[in-house]
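See structure below.
Removed: one protein chain of the complex. Kept in place: all other protein chains.
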Amino acid sequence: MAYSVLVTGGARSGKSRIAEARCLEFGAPAVYIATAQAHDDEMRARIAEHQARRGPEWRTISAPVELAAALAESDGAPRLVDCLTLWLSNLMLAGHDWRAAGEELIAVLATQVSPVVLVSNEVGMGIVPENALARAFRDAAGLINQWVAQDAQEVIFAVSGLPLKVK
Amino acid sequence: MAYSVLVTGGARSGKSRIAEARCLEFGAPAVYIATAQAHDDEMRARIAEHQARRGPEWRTISAPVELAAALAESDGAPRLVDCLTLWLSNLMLAGHDWRAAGEELIAVLATQVSPVVLVSNEVGMGIVPENALARAFRDAAGLINQWVAQDAQEVIFAVSGLPLKVK
Partner (left out) sequence: MAYSVLVTGGARSGKSRIAEARCLEFGAPAVYIATAQAHDDEMRARIAEHQARRGPEWRTISAPVELAAALAESDGAPRLVDCLTLWLSNLMLAGHDWRAAGEELIAVLATQVSPVVLVSNEVGMGIVPENALARAFRDAAGLINQWVAQDAQEVIFAVSGLPLKVK
């Protein structure tokens, strides 16, 4: 039976660390499904920092867009998806239908045998952005979080590096 | 005795859905007090989407500015105010004294016989806006939330569509 965990929170709230620890509780080795694309130095530095923290218990898969396929192919070990927000950003920048991709993700999650921990970002608690694209993005990010949270067995809100149990 | 519920959260956090369900628990038909003004297509689309989700259990009143009066006139059935943040925005754009309007709201809420569920937005958890008006708005929004929460019997923080009980 499918088991998924959503870990959400703001920037630098300790989401990834909480999610990594939770994922390894399900067993090791685990699979790290990275959605980040190294477009620039800032992002490359952040990816390198995340990789350095993870040890040999992890096998890394890159899935900037084809997340549902990566999940389907990697079933059999606990998976960590880090993160949904970058995946959504990649989808929208590439002109994909993010609603269809989100529905496909939910459908694939429901069929997984091994647990999946998904990291996501809270981006909707600031002032309404003046930029229409930024508004569309934060609306989509909020909806994706709701869809994943609805089916998840656990939902954790990270505050200052600490887990606050929501579900 | 007055009974009010505040449902707060970020954009697309499922606030309205949680608030609608809580309101109907108090009884039906209920009154939906809409503070949105359909200035542009984006807002019209959002209002239409919200209306389509609500069924025949709801009677809708529009109160973009005169919220206290709308509450006083509609007492006798459960009310849902959606949302305080748009109401505050309408007040400030029209040059009204939002502090006086906020105090009037609190005073009217204290006299209501039927329950009132109020939806509000978290807008103060991003980077400090460079725009002075945006800073004034987020300060006012935070204070209105505090005033309503102080007198409320229940306060719910919506995270990824799920309710987190604060009070």
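Per-chain residue numbering starts at 1, and chain names A and B are given in the order in which the chains are listed.
Operating definition for what follows: a residue touches a chain if its C-beta (ideal position, glycine included) is under 8 Å from a C-beta of that chain, and two chains touch if they have at least 3 such contacts.
Predicted, not measured: the structure shown is a model, and the values here were computed from it.
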{"item": "Residue among B:Gly10, B:Pro78 or B:Pro115 that touches the chain left out of view", "value": "B:Gly10"}
{"item": "Full-complex contact with the absent chain, from A:Glu20, A:Asp82 or A:Glu122", "value": "A:Glu122"}
{"item": "Hidden partner chain, residues of subunit A it touches", "value": "9-14, 42, 122-127, 129, 134, 137-138, 159-162, 164"}
{"item": "Touch residues of subunit B, complete complex, unshown partner", "value": "6, 8, 10, 120, 122-128, 132, 135, 138-139, 141-143, 145-146, 148-150, 155, 157, 164, 166-167"}
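We adopt the following convention: only the chains that are shown with their structure count from here on.
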{"item": "Averaged-CA centre spacing for the pair subunit B and subunit A, given as whole angstrom", "value": "31"}
